[in-house]
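Quick one: structure below, then a few questions.
In this view, the complex is presented without one of its protein chains, the others remaining in place.
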């Protein structure tokens, strides 16, 4: 693959379809700048700010845009709220659609055949492999991203965080909890 | 694969699960003895003998058994008659079921993903690749061998063969015509 | 199961490739792969449905990238391991390792000849009359068992017509997983192509499958 990619790069640069700096910009952006800390900030704000939470659930794109996140794979954002009786989990069975603007690029498993094939049919068994055990009667809502909507799960706020501020709370919000394959960390799980 | 098969063979022979002569018997039988000439004889007889034809269509296993063919992949045989308005074609989408007793082992294409995937959904396009062009209003009956029934297509008897005997007629019956991916040869197509 | 083997209606595999001359086998190892599988089948250690289930259980990337007899080889290895006929070490070593436990009754040429010429019928005595008759409208159930089934995905949920009551046959769904033959009535069910593939598809196509009674409901 390395040689084939080098060939593609050489041809596209030599023919001036692309300037080299464009490639650096893209790699730098998605490797370093855009990642799940964006989404964590959104979630933390939703936890502390009822008006923002309401806006977020009514118009995800606008509410998240107000924090400066959007653009590529983030033009149509929908927030899904977990509750004691409903757990949301996101998948893209057809390819690998994922809310880059708030979570960065997806992990390998999200793009893998096991996750794509199984999540729509047996989400409990998938969740089990992620260590998430839900009560038997929790409704599991699977969202298959078949269009350009991108989903962000708002996990439940952990107990014992009543006086925490947004910045502290954001530390509890894992990437997986925003896909639905995890839950937010409890305060005692925070390292250091 | 060669090495892996050799390992399996050594182990099964050394542990005396199988005697070497059993392997020779199987290879000899299916490479040399059982093949589409069996089916051609059945078809030719059905063309000249109305009582046999009737029996064949009513109870394929018994009628074909009367000619000495049956056994493995031939315990439950069903004959399908092509007519000017109905064309039959046989496939096994799930694996490679095929009427060994009358046709021998299947060709590679019968077991291939293109044939298995397409024949149930677009038989005309598959037939086109085999050079078979049917009138637009011919009903195409596809038979997907999902159980232990095995199908033998009785192609239409070619024109200009009125005084031919069974042995001569059998020469016109190609293997593909008994699967439904071909038609019987016309007299002028016989070589020599 | 919804495995790679259940490929009826899939797109993208390309044209049917017809060999100019069609040898029965393409290499000596294919002959042996064929013969070993057929011969060990006579030993009745596992049944054909269990073998099919093991083959279709191979991961789809492997199933679709392995040649036809290659699948027989891989599946035979898996079955021999599963049924304790060989160990991983033996497969690696390429021969039996001590202590060699020999089978009591080897499969002989006479036994395979008998199997070839007599086969093994799948019809069984029926405990009850068939529920459906020719002409009945039936719907293939929408089921997605993870175990072996011979009800292809493309037919599930669709309505067809019984065209033949075949007989009472061994039920592969049970037989494949070692819980007995559990014979059920078997029917040939014919579907209009448009029912399966949509209103825009070829109106002259009819597709028949064999379906056991538990696959069907009245429609």
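Every chain is named by a letter (A, B and C) in the order it is written, and numbering of its residues begins at 1.
One rule holds in what follows: a residue touches a chain if its C-beta (ideal position, glycine included) is under 8 Å from a C-beta of that chain, and two chains touch if they have at least 3 such contacts.
Everything numeric here is computed off the predicted structure, so don't read it as measured data.
Student: Mind pulling the subunit A residues that touch the left-out chain?
Tutor: Interface residues of subunit A facing the absent chain: 1-12, 14-19, 21-27, 29-31, 34, 70-76, 93-96, 101, 104-105, 107-109, 111-118, 120-124, 126, 129-130, 136-149.
Student: For subunit C, which positions touch the chain that isn't shown here?
Tutor: On the subunit C side, contact with the omitted chain comes from 1-4, 9-14, 56-61, 63-65, 141-144, 146, 153, 157-158, 196-198, 200-201.
Please note the rule applied: only the chains that are shown with their structure count from here on.
Student: Applying the touch definition from the top, give me the chains sitting in contact with each of subunit B and subunit C.
Tutor: Joint contacts: the list comes back empty.
Student: Find me the chain with the mean Cα position closest to the mean of all the protein Cα atoms on display.
Tutor: Here the chain at the core of the arrangement is C.
Student: Using mean C-alpha positions as chain centres, tell me how far subunit B is from subunit C in Å, no decimals.
Tutor: 18
Student: Taking each chain's centre as the mean position of its Cα atoms, how many Å separate subunit A from subunit C?
Tutor: 42
Student: Where the CA atoms of subunit A average out and where those of subunit B average out, how many Å apart are those spots?
Tutor: 54
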